[in-house]
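Heads up, one of the protein chains got dropped from this complex, but the rest are sitting where they should.
Up next, chain A:
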């Protein structure tokens, strides 16, 4: 199966109520690896991710995949910053994306069981998902995003509010996905995590890509004063 990448953003801008939230951004995502998007609160990370996924209306510019839009949409998944739980059981939440595709029941059940075990919820398949703890909801949202085996996975701060053990669980799931050639684009506020996972990184500031590069240079030899300051933990105006 051919990949849907590269994704090319050209002269993309998002304006809402006269305010520019994002752009102008020109960016190309190559077929492999994990791209980490970092930056201060409100710098436009979520907006950029939503633009890439195609769920944010562009004010100018274009975002194009290597395949037609319709096909590309079917082969990507997105995990939102605050997990969205359907008012259904854990099992029904996990199986929902497959059932939308009319997958055979046996296949749905098998994958649901596999993923429930992977995220440690196998004993709570019939619990209402809305009653899970915050961290469990985040894991469920990740598993639900991976259950269709997407080519591209977008994650908006998947480990926010998680403890060390849960963060390790999620990183291990992401590593497995990477080794199975899933392309990952994610945001994080955890610089340690950024270093552990990234193959390349993007630094967002005031709605534009301020610096971008392969992980080794990005983390080892930041070019701009702002990124150096961000790594030091300074507050950037």
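To be clear about the criterion, a contact is a pair of C-beta atoms (placed from the backbone, for glycine too) under 8 Å apart; a residue touches a chain by one contact, two chains touch by 3 or more; residues count from 1.
To be clear about the criterion, contacts and distances are computed from a predicted model.
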Chain not displayed: protein name in its UniProt record ("protein-glutamate O-methyltransferase", "ABC transporter permease", "histidine kinase" or "Acyl-CoA dehydrogenase"): "ABC transporter permease"
Option from A:97, A:135, A:158 or A:207 whose C-beta touches the chain left out: A:97
Residue among A:86, A:110 or A:225 that touches the chain left out of view: A:86
Residue in contact with the excluded chain [from A:130, A:161 or A:176]: A:130
Those residues of chain A which, in the complete complex, touch the missing chain: 53, 55, 73-74, 77-78, 80, 84, 86-88, 96-97, 100, 128, 130-131
